[in-house]
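Only a single protein chain was left out; the remaining protein chains are all shown in position.
In order of appearance the chains are A and B, and numbering begins at 1 in each one.
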């Protein structure tokens, strides 16, 4: 049960209503009117809760759950406890996510402009924005309607932020254009100089960084992540991409649509990620690479060459995951042999 | 000699007094009254300084040190310079740490509430707190007595912080409960949304994150580290755990008591670390793992499976350290053979 200090439920809902919200349908015999008071994971769910099942690793928990009802794929429905009311969905986790949003909608932004904020007269602030204490909005910046700017956050000169964005505390934005419905978590740094210089024993020579950062709609950027502006071309983050905490994006990088970059991963300068690329935690991409659409990089991969679309790579230097695990197996076998000789 | 601009010594102390402070005892013949003016490492110590020895790598420095006295384990006492006054201890570094605390106690918190801080009327601030400029304490937050809140730091709605905590500048706390005597270094981000969504080509679907972060007593959290709140369960950091800089802790992670997480390590969602787990720098843990109590992970390990209690693992995928180095050796041998053929 979520801590009511922090979270207010919009429930209860009737089961039939939730099936509709989640884009699923009730399994027969359906009890449309069943009251669902809350949502919970399989292990924690109690009577009155809705849960979901989509990972066979948790099959026992699925059978034993005390939940009132469960979202499940049709192919797994037969594994449920006899009589368990079910919402069937081809994408159970997505269905559950939509239902969870109904129970716990994102808190609305309460429009306000704290008197301590320093807003340049030439900045343009849309309607219904929330500007928290000690925010700084510099000359010529534009903030779209319904956007929230966290405490202490600095929106640099002429930066453009779209509508309905949520920008956390202590964020700094400069030299960038941000789309609509973008979420930026606390401490993210966007638009500072890229790491550009001509190495020289007499003193590295700074190369002016004269590109921008362009962040498309519906992007999510994690806490304390850093995105440098382009050296000449722009650094671009495609629509709907999710970037986790402590991720580094170098200058001129282009990230496609719908990509996923897990925490502490890093992309070196001028590398291009196609749409729906997914990189696990602590993955590193060398510079000037092309990563094909839908490619997946296992956690900790060190990507030193282009990756074809749709492939899963692993290791450092990264290679197709099957080859990687074959090498792991060969090496383990050799090491064992070495010790039994 | 520490820079007096930044550090004031509480010394001198008599050697006998220091033995007591450090929980050691003087070796015979003891000169209890010997004046010790300061502390210093072996190489830098001069007359009047106390030093310590606990790593045989530095044996020469131990013999040659100009220090006035030394903390040492009984088993190493015979290696000291003839006539060197010694404090004997089974835990020389701990003894030295306690003595160092006597010379350089943490500066006391000077209670004050800067007039620029924005403190909601409904926030409850204990006695003798220090609130630095531009701090923001939101509605319903509670701060225990004797706690310091750094400049610009944001304590979110209804967050609870215990007594005698030290929270640095530009920290953001939301959806969390913090125990007593917790230190949080500048720029740490605690309680923001975890990286929760149902992947979907039409747009990843946000999963509401309705758990908290619970930080137990005596925890240390490094600069710019990030700890996401739970998705449903809480994210929990056990008592006395030390977390270094730039560390990432994902949602639902449970870290036990007395753990050590060195800089740039990361723990993926729902992984559980037992008590006294120690992870080196840049270690990565995959999600949903169980790491047994006292397990040690060498720097850069990529932990992809459960680790039994007490084991030391290394490499990526991580494996017992002996196996890891056996593989390293086998491979080096093969590579050499390949070149001499």
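Here is the rule we use: a residue touches a chain if its C-beta (ideal position, glycine included) is under 8 Å from a C-beta of that chain, and two chains touch if they have at least 3 such contacts.
Because the structure is predicted, anything quoted here is derived from the model rather than measured.
Student: Pick out which of B:187, B:232 or B:250 touches the chain that's been left out of the picture.
Tutor: Spelled out, the listed residue whose C-beta touches the missing chain is B:187.
Student: Quickly run down the residues of chain B that touch the omitted chain.
Tutor: Touching the missing chain: residues 2-3, 5-7, 39-41, 44, 91, 93-94, 96-98, 100-101, 103-106, 114, 116, 132-134, 150-152, 168-170, 183, 185-187, 218, 220, 222-224, 240, 242, 244-246, 258, 260, 262-264, 276, 278, 281-282, 299-300, 315-316, 328, 331-332, 334-335, 338-339.
Student: Which parts of chain A face the unshown chain closely enough to count as touching?
Tutor: Within chain A, the residues touching the omitted chain are 116, 118, 134, 136, 140, 152, 154, 157-158, 170, 172, 175, 187, 189, 192-193, 195, 197-201, 203-208, 210-212, 224, 226, 228, 232-233, 246, 248, 250, 264, 266, 268, 282, 284, 286, 302, 304, 316-317, 323, 326-327, 329-331, 334.
Here is the rule we use: only the chains that are shown with their structure count from here on.
Student: Measuring centre to centre with CA averages, how many angstrom lie between chain A and chain B?
Tutor: Taking the average C-alpha coordinate of chain A and of chain B, the gap between them is 28 Å.
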